[in-house]
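Left out: one protein chain. Kept in place: all the others.
On to subunit A.
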């Protein structure tokens, strides 16, 4: 994002977590409330990034391992004659999907609770900041009209 910009910028989805990173703009006279909001958003972003990058990585890795072990059991090579990677069909992968989901269930539960809490806090703070800004603008308008 350009240095003179006065707003947040959002980028393309991250390779590992599929989440879009945000670069937050820090205004020169940032009130404590605004700072709290920005820090909450940054924290949430970091936490989400960590969780999903790790999840996706684990998924990919375990999927590879599963395919490898299944192919081995069937007596096939990981790559066929044309050099393409051999894959299992959806029915064979179903066992893996079920397994992966149940293994990560508790992790997801915790993440959900965490995410809902953060989401509500951030939105509430956004509301407070918007309200304060609106009041400030009204006061400034009144002052100007008075002059």
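The working rule: a residue touches a chain if its C-beta (ideal position, glycine included) is under 8 Å from a C-beta of that chain, and two chains touch if they have at least 3 such contacts; residues count from 1.
Criterion: contacts and distances are computed from a predicted model.
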| item | value |
| --- | --- |
| Per UniProt, the name of the complex member that is left out, chosen from "3-methyl-2-oxobutanoate dehydrogenase (2-methylpropanoyl-transferring)", "V-type proton ATPase subunit", "Protoheme IX farnesyltransferase, mitochondrial" or "Diphosphomevalonate decarboxylase" | "Protoheme IX farnesyltransferase, mitochondrial" |
| Option from A:18, A:31 or A:54 whose C-beta touches the chain left out | A:18 |
| Residue ranges of subunit A at the interface with the undisplayed chain | 1, 5, 7-13, 17-20, 22-23, 48, 52, 55-56, 59, 90-91, 93-94, 96-98, 100-102, 104-105, 108-109, 111-112, 115-116, 119, 122-123, 126-127, 130 |
